[in-house]
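Shown here: the complex without one of its protein chains, the others still in place.
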Amino acid sequence: MSKADLDKLVAQYPAAIVSSHSNFGDDTAVVTKESLKDVMRFLRDTVGFDLLVSVTAADYFGREPRFEVVYHLRSMATGNRLRIKVPVHEEEGGPSAEVATVSDLWPTANWQEREAYDMFGIKFSGHPDLRRILMYEEFVGHPLRKDYPKEQRQPLIRRDYSLS
Amino acid sequence: MAESPSSPIKSSIAAALRETVSPPPPPAASPAAPSAAPAGSAPSSAPPQSELCTIKLDGREVQAKKGANLLEVCLAHGVDVSYFCYHPGLSSPAVCRQCLVEVVGQPKLVPACFTPIADKMEVNTATPRVLTIRRQMLEFTLVNHPVDCPICDKAGECTLQKQYQDWDHVGSRSSIPKVHKPKMQDLGPHIVLDSERCILCTRCIRVCDEVAGQKQLTMAWRGDREQLTVAPGHQLDNPYSLNTVDVCPVGALTSKDFRFTMRAWELFTTSSVCPGCATGCNVEVHHAQGEIWRLVPRENLQVNKYWMCDEGRFAYKDVRHKRLTSARIGAGRGQPAQITSVDKAVAFAAERLERLVSSGGTIGLVYSAQTTNEALFALSQVAAKLTARGASVRAYVSGAAPRPERADNILRSADVNPNTAGAKLLAGVGAGDAKALLADLTAGKLKGLWMVGTDLPLGEQAEFEIAPLADGLELLICQAVHDSPLLRRAHVQLPAAAWAEVDGTFTNAKHMVQRLRKAVAPQGDARAHLELVTQIAKKANLAQNEKWQVSARQAFLQMVAEVASTLPPGADPAQSVAAGFAAADWGKEFLPVQLRFANSRG
Partner (left out) sequence: MSTTTQSKTGPRKLAFGMPTPDEIAAGGIPGLSARPKLPVDLMDKLNASELEEVEDIELPTEPMQINMGPSHPATHGTVRIVLTIDGETVRDSDVQVGYLHRCFEKEAEYATYTQVFPYTDRLNYVSPLLNNVGFALAVEKLLGIGAAIPERAQYIRVIVGEISRITDHLTCLGASAMEVGGFTPFLWMIKIREWLWELLEELTGARLTHSYVRVGGVSQDLTEDFIARLRATLNRSLEPLAECEKLLVKNRIFRDRMDGVGTMSAEDAIAMGWTGPCLRSTGVPYDVRKDHPYLVYDRFEFDVPVGSVGDNYDRFAVRLEEIRQSMRILEQAMQQIPPGPVLLDEPRICMPPKNAVYNTIESMIGHFKLIVDGIKVPPGEVYSYTEGGNGELGFYIVSDGSGRPYRCHVRSPSFIITQSMSKLILGAGIADIIPTFGMINMIGGECDR
């Protein structure tokens, strides 16, 4: 289907594409963190992927790089779809995982990136309002990380419900 | 698949199961168990070119050693062949006929586990003929198998279930009644047999014969009446009897200790090392709901191969029972102590320790051989700081008394402390032993004593008698896992985490530094020995921000670096403990995985 779009992307940014595949019929390109913004802008403006369907992440604990941020795109004109994945490192004791925001390209990324931040602790640099979204501010840890035990308890929070 | 998310969980399990922290000593060290493997064959050393031959495996050219077991070659090259009676640690009798494969040129299918490979052999493992036979063999095995899964202890980690689901998965065609055999037969102190479930693979017989060296099990009767049994007047009571439960591919042999306590698939597995003796068998700790339910051996060809002793399997009970779970401080000398928080007890200990240092007098430090290297390393750092401050410090290595009667040439060692080698190295050359400690106590040479682990080579009764010796001390700090008479005499009684509750390493008798992993949370207020030492040292201004205080891993790294710095490069781990340390590696971190999702042990 949209194999042509994937080819176009690979041709345009040969250095940025780490790998690509079309397993299960889902065209996928893995791009480097540094070139994410350029690739996404190219996909939106030149190839025509105007709908950012979803932004999410996955934690491959024990693998390097540990995280992957996953974007699903759709072109409203052609109906083609494309998955973009960005591997994101997290160093032990070092800076936390960080990747550039795409919320300036697609405003819909705003909440979805907030969710990825909330659930995985991945920072989206340049995000206008990077707060937790599903969890509360006082929540300790990032629940969808593989090393966050499912049974983990959280301290009881006495919340000040004054407006904020 | 260009970019598949590989299976992080499964591969990590596989790696965990095969992991040795430090490289093994050369094969000169005596093999851990007399086994069927040909003597002197080191698995790691590649055979010379002349010994290799090439066979065609499912159309693929594969190189392997001439005469190697065909089934092993298949498994090594990722070709899945079903089998029951074969076990990598045992001889192959080819009784189950489940591993039949096609060798081109041979009229009948051959059992892969009994076929040595020869040059230019052509083997097919997935032709319709092979698959049909494989299915028929399973159908045959299942004809008389009882519908027991819901009440069977092995369900969820059963090889028969696994092979059926992988290769047969066709419904029953039989309507005749099943043959009934005795259920619930008591074979020995640890084992119960259900003959109906037995598929007659004879693995258990071979475990007794070849691993334990005691011929206690045998087959009786013939045909569909055939049964496993013990010889009349005998019992299945060898010290390795529970290995029969592990190798049993079905639920015929079950462990009295474990049966009906937990469903196997609910358990989580964490790889660790048995704390039972100086052999340091590699184990998997199976735990759920914050409790350990059993220990099973983990493959390590350099240490324990696939086995462990029965006594070691019960080492988990020490983690559960008779634990010291809260800190106490008091006036010592057996007067009632007061329960307090660990932080307060630590502060109290630090303050008294500082006072003792400034007033002068000898301080004894006890390095227990049941404590991890990291905690002992931290203690040695503290000792150096104390000496630097002008205190006179004496080190002692202590541990439980040796039990010569348990030693054999298989796995069991007379030294029942898992970390004697490490404790001796870390305590330093001048360290005394437990005898010296008792002598010094009797002579009143010590003013203070700090015990990291209160294990002494005494029975509990004797401990009652010697406990008053501690009354001459101005300060006795005890970090202990279990309650004991000596502990009751201490001024500061700190609850320490047991071996399964900490990250760290033990050094076994072969100088291999092996990794323990935290499986469950410490009971009550207990904290790791390393944490307690760190906290006391910090409070007593004996340490500031050294790396070893951060985590067990950091302590390990610093310890290895320091030990290695004293050694010439390329030292042989077989020759000295220090070289074993220098070659050690912390290994990777794994998340505990539930057995049901870990490609069942079956």
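Letters A and B mark the chains in the order given here, with residues in each chain numbered from 1 onward.
What we mean here is this: contacts are C-beta pairs under 8 Å (C-beta built on N, C-alpha and C of every residue); 3 or more make two chains touch, one makes a residue touch a chain.
Treat the numbers as computed from the prediction; the structure is a model and nothing was measured.
From the options A:Pro65, A:Gly126 or A:Pro143, the residue with contact to the unseen chain in the full assembly is A:Pro143.
Within the set B:Trp265, B:Phe314 or B:Trp586, the residue that contacts the chain not displayed is B:Trp265. Of the options B:Val104, B:Ala118, B:Leu131 or B:Val170, the residue whose C-beta touches the omitted chain is B:Val170.
Considering the whole complex, the residue from B:Ala155, B:Leu267, B:Val397 or B:Ala421 that touches the absent chain is B:Ala155.
Chain B residues in contact with the hidden partner, per the touch definition given at the top, are 1, 4-10, 139, 142, 145-150, 155-156, 160-162, 164-165, 168-172, 174, 265, 596-600. In the full complex, the hidden chain is touched by chain A at residues 23-26, 28, 50-54, 56, 58-59, 70, 72, 76, 79, 81, 83, 106-108, 110-112, 115, 119, 133-136, 143-144, 150, 163-164.
As a convention for this text, only the chains that are shown with their structure count from here on.
As a whole-number value, the distance joining the C-alpha centres of chain A and chain B reads 41 Å. Chain contact summary for the complex, chain A toward chain B: residues 19-21, 23, 28, 30, 58, 60-63, 146-147.
Within the complex, the chain B residues that touch chain A are 1-6, 8, 12, 588-591.
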